[in-house]
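Only a part of the assembly is drawn; its chains keep their places, and the rest are absent.
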């Protein structure tokens, strides 16, 4: 039995299709990486001497995709080195070698998962580890990876270049003063790290520490926030500041993408109640819904692209939330209704081509039913790539199969890696490019697409679409 | 690299599968076209000298599948020649050559879409244009298509024969006097154009101009409508008239397929409020739900097949609706609940084999969850083919994959082209036949189906099922 070489990874085993896929892939595999939406910490790049730490610091601690899977099989998060709020009660493992061993012992859990694919790619392509991680070779591989992480060429700035990243956008709170970005712009390093304006902490009136965030926003924006109008002015000022620091987009995460236009009196009354710590039960939800409409209005005025991520019920597991906080793999998706919820916003601003509204979902039933028809009609609507649990070969295939027939590829925005795990970036982009080439090759092989068109489309999906959708400035392209 | 010939379009690149698909396709590709549900204007066929107009009249103006895609990329509908209500304000492009050029400049938007496939097929098979439309050849192709459209063999009656259409059903308002159909039946032309009874305009109490439609219905039916009973009598009379004119089916479009049986007193009270222009908030919804049950009752009595299209939120974009009216590509699907909503109707009439209720959806999550189990149990329920956004290769594959395992193919009704664009009919049927043959060939190649069974099924899906489900009379079959 002949097992196919890794060079053909993800391509069809059909000879003709694979040949076409490879022909398409050869032209895009080396294109620079455009990363318009990540959760990478910009401080990684500020000090040229920063290192990434131990293999556990690189692979496990920042990546809830990995430790949630281990947790699902009964391994306590403390055993993986995660710090909880009640550290008196439970011992957190400090020995990274032991954590790595536990990870290796359970590496089989990631079989047939995208995380498994990324890990294999990362170990192989970034660290030269080509044998499969297991209980026996765990410590040797730890040594090999650890020794490389200590080298200059594995420092974040070097990896950024080595990964061939052209632009990387971070995600930053609205009230952030963007110190890291300021410093980066003042250095001579030519990596392009741009901020993204994420105001959820202040537009969600129930977010933890809301009042404190409002004071910080007052400070950084230079607008004393004492009513809704000054709140809006502060946000507008701060958006302007983000733009000056290179931002081209905002980002908003909600459970349901509810939108509504309240009267000035109504919205002012809610905001005042929030300032007086006197919220009524529906206030927060309605306020967020109104703020999405306001944000669309601001986007039309200042040109920032608006991203909307909908559908995750955050902090679903109270035990994990209380002990470990947010973003620990305990967010669970729910059904989303885009059609009805977005109608107020789209009725008001959806026909304005100055608005770019990029929609993301973790409810893939909305792909063909709602998202593609919306993107296939409104000049403002574009579809973000498959997000989170769907950032996977099957997730991508479902997305392309469900969306393109109605919206075409030109109402999509190519790829986002959306990662917290810096060294996984090349693996994620490579998966997308391979899946796209495979998907296009299938259509070429069935005489649905001409090869020349598929070549254009592979290039667009891999490189051109994120640049144009996010209004990014690049040297070539 | 060998690119497959168009003759194998849509078939698998696997050699064995493709061979089987071709063997199946050869037997059905030439079968006459049965078109039991279209939005073709019957007047096209009344005057033998009617011509289809310019290439823009043929390809763009009647087809919201096309102009919504162009609109989604920022091209105003006026630029495409669509007339709006405020023509003072905005200039509508009059020059069809300019519109065609704009279309050609943006033809790449349709890559990998079914519309793109139909256009290619239509240009190639109907008009002999085999090179791909682009900015450079736009005017030449315009000339070529325009000159053919002026010829006798491109008049609607000639194309009907050339397309090998055996039966074509139009969609006609309940209060329509069917003048075109009357004239057609009096001519010697032997094309079979049949009406379909669509009463939405009078069963939806909030439809624009409802009162006027009620008076027209009074006139054409010969029943003065002054209460609910006379309304029912008028509908029954008019259904009888449609039957005399050849109709075999009715059609109903609703957002949710809510059904309910009200008491005679309740329904009478609502209808009276409608007549007195004094509707209460829930009246219209409840009335429509009751009328679906009434229509099922009438279908059992007069034998007309009942079609139900559910799930589109109509006129979603108020700006487009106000300026351009309905059916402009601005209807967006929503989640549909068939199971709970249809229970009152099915409890009352679902076990009666005299009823044929054909269900259509734009929420494909209902295929395997609700529609297939309903069709796989109730003697009355049949499933319409993939509708609208799902009238596409992937949409068809999803439909067949999701529905047949539970309901079999014999609870489906073959294909509907459902088109407003007359010359796209052969392309649409050909896509369906190819996708079915490919889907069957896959199962034959995996030893799930015997080839002889697949031959039968290809014939059934292509030709026999729509005839039997819609109770059509044909010469062969």
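Which chain is which? They are A and B, in the order written, and residues in each are numbered from 1.
Keep in mind that, in the parts below, a contact is a pair of C-beta atoms (placed from the backbone, for glycine too) under 8 Å apart; a residue touches a chain by one contact, two chains touch by 3 or more.
Please read these numbers as outputs of a predicted model, since none were measured by experiment.
Trainee: Please give the number of copies in the complete assembly; 2 of them are in place here.
Mentor: Whole-complex copy count, per this file: 3.
Here is the rule we use: only the chains that are shown with their structure count from here on.
Trainee: On Cα atoms, by how many degrees is subunit A rotated relative to subunit B, nearest 5?
Mentor: About 120 degrees of rotation relates the two copies.
Trainee: So, what's the distance in Å between the C-alpha centres of subunit B and subunit A?
Mentor: The separation of the two C-alpha centroids amounts to 40 Å.
Trainee: So in the complex, which bits of subunit B are touching subunit A?
Mentor: Residues 1-6, 8-14, 68-69, 71-74, 108-114, 117, 132, 313, 316-320, 329-335, 362-365, 389-390, 392-395.
Trainee: Mind listing the subunit A positions that touch subunit B in their complex?
Mentor: 14, 16-17, 19-20, 23, 335, 337, 339-340, 343, 346-347, 350-351, 353, 365, 368-370, 372-379, 381, 401-402, 404-411, 442-451, 453, 456-457
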